[in-house]
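Note that one protein chain of the assembly has been removed; the remaining protein chains are unaltered in position.
Here is chain A:
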Amino acid sequence: MNDRSVAQRPAGTGDPGARRGVPAARPDSEAPIPPTTEAEQNAPHVRPGDRIFRGLATGSGIFIVVLIGAIGLFLLLQAIPSLALDQVSFLTSREWSTGDVNNMRYGILDLLLVTVVSSAFALVIAMPIALGIALFLTQYAPRRLARPFAYVIDLLSAVPSIIYGLWGLLVLAPVLTPIGEWLTGALGFIPLFAEGNVSIELGGTIFTAGIVLAVMILPIITAVSREVFDRTPATHVEGAIALGATKWEVVRTTVLPFGKAGYVSASMLGLGRALGETIALMIILSATNAAFGWSLFDGGATFASKIALAAPEFNDPRSAGAYIAAGLVLFVLTFVVNAIARAIVAGHKEYE
């Protein structure tokens, strides 16, 4: 099927030459190799191995796209009938009651805000720490130390989220109580640190949840940033050193500009994970009937934790549909975050 394009490309045409700073491109997999045995004379252009591999690779690609499309479609189909039953505005209402199927009242505003605020708070904590760790591991740590250290960080991502949830509620929350009390006392005039709608003493606040989330997303941000920083071209680093740059100046003039886009998209990956985190937040966040008041010491529920808590209601399709509609919003939110991350990475490539 590609005979024409293959025919136009003589066997001698190799890679047009490495571009600066880019490893030489792999030779085109479709470039014909002169036939060596008679059996191959019949099909000189594409060998069976190539064809099979291309089929498998293309199939996998199509499969994942279809799968995502199917998930989106499923969410949409399940959500629409329930949305029709909604008695309040889905996007702007703060009410959520699905108990009475004749009077379904549900709006996602609070869920959305709690989800976004807790994840954003987690990101604010995790980003600088991850940056510090990644720079330490790639620039400052002796090789012998960097490896085991990196493994330990990666290990953090292997801890099940239920463990994080229990740790957050039983261990971290009591530790954070005095800090929370001090913050509300000293900085309470700032809405973010105002007295919340749940007990600080019990610790089921967005504050606790955000810190646990920060720990949870730290490994992914660190790991990706580390990879990116490690790939800073040695020639740039040498150039900076030869100009008389100190270690920190080398980092500032070469490593950070080179790795910035990777770091930001790593953070977006982390944000995506935080947005979808379920069990840990389900355990930590205290339920409340009061509306979200923009305080870190509020309780509430995120999309994911709300849906998980409502599992017993799923036997009624109307009620389940309401949660699926909420899930759809989470899906879109995560999708947007990932799209932003992609755009940032793409912008970086252009610039290279």
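Operating definition for what follows: a residue touches a chain if its C-beta (ideal position, glycine included) is under 8 Å from a C-beta of that chain, and two chains touch if they have at least 3 such contacts; residues count from 1.
Rule of thumb we're sticking to: contacts and distances are computed from a predicted model.
You can't see one chain of this complex, but its UniProt record names it "Phosphate transport system ATP-binding protein", from the set "Acetate--CoA ligase", "Cytochrome bd-I ubiquinol oxidase subunit 1 apoprotein", "Phosphate transport system ATP-binding protein" or "Response regulator". Within the complete assembly, A:Ala240 is the residue of A:Ile153, A:Ala194 or A:Ala240 that touches the hidden chain. Summarising the interface, chain A meets the missing chain with residues 20-21, 143, 233, 235-236, 238-246, 249, 253-254, 257-258, 351-352.
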